[in-house]
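With one protein chain held back, the other chains of the complex are shown just where they sit.
The letters A and B name the chains in turn, as written, and every chain counts its residues from 1.
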Amino acid sequence: MARRLVWLMASAMALGTTAQAAVPPGEYLVGFITDSTGPLAAAGVSYTRGAELAAAEVTASNAIATGAKLSLEIKEAGGDAARSIQNMNQFIANRRILATTCCILSGIVNSLKPVVAGKIPLVVYGATAPGLPAPPWVYSVTALPGPSDTATAALVANAMKPKTVAYFVSADNDAFKARMAAAEKAVTETGAKTVATISVLGTDTDFTAPATQAMGANPDAIMIYTTQTPCAGIIAALRARGYKGMIVGNDVLAPAAIWKKIGAPLVGVPFPLSFSPEVNQTAEATAFSAAYEKAYGGPPDLYSAQGYAAIWLIAQAMHGMDGTPTREGLAEALSKQTAVTHNVYGGQAITGGQAAATGLTVVNWTAEGKLVKWSPPK
Amino acid sequence: MQLLLEQVVNGCAIGSLYGLFAIGFGLVFATLGILNAAHGTYASFAAIAGYYAATSAGLPFIASTSVGVAAGAALAVMVDQVAFQPLRHRKAGMIGALITSIAFWMILDRLAGLATGEQSLSFPAGTYPGGTWMVGSLPLPQMQVVAIVSLIVVAAGVHWLIAHSRLGAAMRAVGWNEAAAQIAGVNPRLVILATAALAGATSALAGVLAGISTNNVSASLGEGMLLKGFAAVVVGGYEDVRGAAIAGLGLGIAEVLSAQYISTSMRDAITYALLLGFLVLRPRGLFGRVSFVRA
Partner (left out) sequence: MLWLSDWWAAYQSTLAFSMVNAFFALSSYAVMATGILSFATVAFAAAGGFLGVQLLAVFGVPVWLALPAAALAGCVASVAVSLIFLRLESHWLALASLALILITRILVLNSPALTGGVNGLSVPVEAPLWLLALLLAGTALVFWRLSSSWYGIAACAVREDPAVASSLGIAPKRVQLVAFAISGGVGGLGGVLLAMVLQFISPETYYINIAFTMIAAVVLGGSYHWAGAIVGALVFTALPVLMQALVPAVQDVANGLALLVIMIVLPRGLVDPRAWRARQAAK
């Protein structure tokens, strides 16, 4: 706790020194479209908690300006495009709301882009399709997972030299289809042959048959580019049927809840990591993890870190403004940000409105349920 | 050959769950004349109840499954009495009940989300038979065997109940014509309650077993079962539980084999197109009889 206080004061001071004429004291609202119900609820809850925590910290540390309070106006959309658009229009009509954040699904961001353009800044916290940002109005704080996936696949392929590889892909998810295609290309370049590509759907739940099918192709390695429930289910099914080869996962395996759910079959499966309280140990990261644990009684995950970043980016842009902030002014201020300065990743640059990850961390779960840096098994 | 055998077993196991669910779904459709959109949530809640019975109360497999089944039956009776009973006297027909069932679907789906903390949970290892038997070189996961045996036992039991017991005769009578049944001395209220409970329990069993074997205890469990169970009822016909059971099995096998040998991305399109084709050739299902027009 003491550590957190010291850090809060330090960050407040660091921010304070650069301010000249700050925004006046008062309450500032950010419209937050959440998907805390429906098929995306598990991640949706995490994003929202991360954002709530960030808003509380921004207020407590006077990060925008002394006496400037940042509050969230949260509206539920349940992962539905029509509801998201209606929520966004209500935010736009509410003159007290300065900026908005939203969206786990790329399709919904695409629907909202024409709605917000010229009207209100939007910071995307979850969707990962390339090309979503459109400064000065639309930004994304979620690093594109594609490059890390590709790098992980190449790293594993170079280390383990599989001759044959099978892939699983979420056929109804644009981002994962692109991620798989890029990873497959990199793996093929190492000389490995694709022996099977198995499509699954987001609503599928039984993976015994797809696992049998993949094993029937007898691959040295299996790489999985699917959403969370299928990814976990596929790995459980593969190990239950006795698959002994290499499995490569993706960042959906990082939350502690997945370890709790699947357990042992995950051991030794490498995947790229953007954030985990165990691996990210910068001062900001440990403070975030401790505060999150205290507020919600459980560890944060990569999704809560993204929600957290979205709010900090807005606060950071507001901090640089003077006078009563307007939406246009905030949009302009956002377009000048070159990094999310307060972040849990140890660095998070922004180019063209899109945040990027620093470096590559490939991890795996150990038998004790800890995340450690992956190294090729001997 | 080995692969084909393994996949047929997998198909039978998934198909057994579809079939089990379809038996319950079809019973409600045949006896009560209701297309029940909330039926999937019975499966979700049964799995959730079973999960908490296994984890919080530490009950063994049979007991936790029974808790889930009982929960499903109780929920089915509750929904029937709240959502469907008030409409029965007002002749709102199938469509009115469809809408109240959609209303319950919305409510229960949300409550299931709250009950699982919006997570997809899974039964911890050791709370169910998770091992694999080897028959020669053919792996036979115990849960798959449980699913297939359950389908056979339940289908045979329910079929006997409907075809040969007094309750079954009363159910058929109510399904055919409630007023006529009442004149003949059947208490329709009691029959309706019994049917709802039986249907809820059957689909609940499918829900618990699916929750265990797919590592997915969540609100989304029931929705998946609803669509597939629905399809099984279409092919099997709702007038005969054997039809739903066989159609469920067939659907599972068709799904797995079309993914294995034709295309994983076209899997659902192939299975549902087969289903439509089947409907056109045999519009009243596997065991369907020539119909009598009901006004």
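The rule is simple: contacts are C-beta pairs under 8 Å (C-beta built on N, C-alpha and C of every residue); 3 or more make two chains touch, one makes a residue touch a chain.
Remember, it's a predicted structure, so these values are computed and weren't measured experimentally.
Colleague: From the listed residues A:173, A:197, A:250 or A:361, report the one that touches the chain absent from this view.
Modeller: Missing-chain contact among the listed residues: A:173.
Colleague: Out of A:37, A:61, A:101 or A:306, which is the one that touches the chain we can't see?
Modeller: Per the contact definition at the top, the residue touching the missing chain is A:37.
Colleague: Going by the touch rule given at the top, which residues of chain B touch the chain that is not shown?
Modeller: Those residues of chain B that touch the unshown chain are 29, 35, 37, 82-83, 86-87, 90, 92, 94-96, 98-100, 102-107, 109-111, 227, 230-231, 233-234, 238, 265-269, 272-273, 275-276, 279-280, 283-285, 291, 293, 295.
Colleague: Name, in rising order, the residues on chain A that touch the hidden chain in the full complex.
Modeller: 37, 74-76, 78, 80-83, 85-86, 88-90, 92-95, 105, 107, 110-111, 114-115, 129, 171-174, 177
Just so we're on the same page, only the chains that are shown with their structure count from here on.
Colleague: Round to the nearest whole Å and give the separation of the Cα centres of chain A and chain B.
Modeller: Here the centre of chain B sits 37 Å away from the centre of chain A.
Colleague: In the complex, go through chain B and note every residue touching chain A.
Modeller: 3, 6-7, 10-11, 13-14, 17, 110, 113, 117-122, 124-125, 130, 132, 139, 141, 144, 210, 213-216, 218, 220-221, 223-224, 255-256, 259-260, 264-265, 267-268
Colleague: Touching residues of chain A toward chain B in the complex: what are they?
Modeller: 36-39, 41-42, 44-45, 171, 197-201, 203-210, 212-213, 216, 228-229, 232-233, 236, 240-242, 257, 261-264
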